[in-house]
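A single protein chain has been removed from this complex, and every other one stays in its place.
Moving on, here comes subunit A:
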Amino acid sequence: MANIAAQRIKREFKEVIKSEEVAKCAIKVELVNDNYTELKGEIAGPPDTPYEGGNFILEIKVPETYPFNPPKVRFITKIWHPNISSVTGAICLDILKDQWAAAMTLRTVLLSLQALLSAAEPDDPQDAVVAKQFKENAEMFHLTACHWTNIYAGGPSVNKDFDDKIKKLVEMGVDEHEARVALSSYNWDMERATEQLFS
């Protein structure tokens, strides 16, 4: 690994650990290997959002050319958000692409991701299905995102109705996550979700 990249990551690692956000348990980073090429990030779901109470794990890969190129970041924790793929966890965020600046840091990235959870950009979507629901059925989006936070990120709000619907599909032999994706995509309409799963 290039000298500058390692030097920077070491420094930034310390910066994050000392930051006030860590003190408030809002962000966190951990080393995955000794040569600073991969890290594990964690952000807390911001208050007054469907992600509140959840903890979201991030995969952070540091390229050779860091910090002249941005780190490669994706969500490991499954999440229902217009700018994050519900399948791969890939993120659509300008500073992780062409708006990256070499003077930005891991802390900037984690805080920007947290801000993205508070304010989605449905016109620049990563997940078209989620973005459509976000724009056309705000309440359904909110409920679905809360449910995903509850199931995958340890969020507090349990949705009995959703859980029951998934249970029914699981009893029919459908994988639990697949059932959740189908129901979420069809606004929790059992009939259409079933049709899609069995077609």
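Quick note on the criterion: a contact is a pair of C-beta atoms (placed from the backbone, for glycine too) under 8 Å apart; a residue touches a chain by one contact, two chains touch by 3 or more; residues count from 1.
As a working rule, contacts and distances are computed from a predicted model.
Peer 1: Quick one: the chain not pictured, UniProt calls it what, "RNA polymerase II transcription factor B subunit 3", "RBR-type E3 ubiquitin transferase", "Synaptotagmin-like protein 3" or "Signal recognition particle receptor subunit beta"?
Peer 2: "RBR-type E3 ubiquitin transferase"
Peer 1: Can you say which of A:31, A:104, A:129 or A:170 touches the chain missing from this structure?
Peer 2: Of the candidates A:31, A:104, A:129 or A:170, A:104 is in touch with the missing chain.
Peer 1: Of A:35, A:65, A:118 or A:157, which sits in contact with the chain we cannot see?
Peer 2: That would be A:65, which touches the missing chain.
Peer 1: Mind listing the subunit A residues that contact the chain we can't see here?
Peer 2: 4, 7-8, 11, 65, 67-69, 101-104, 108
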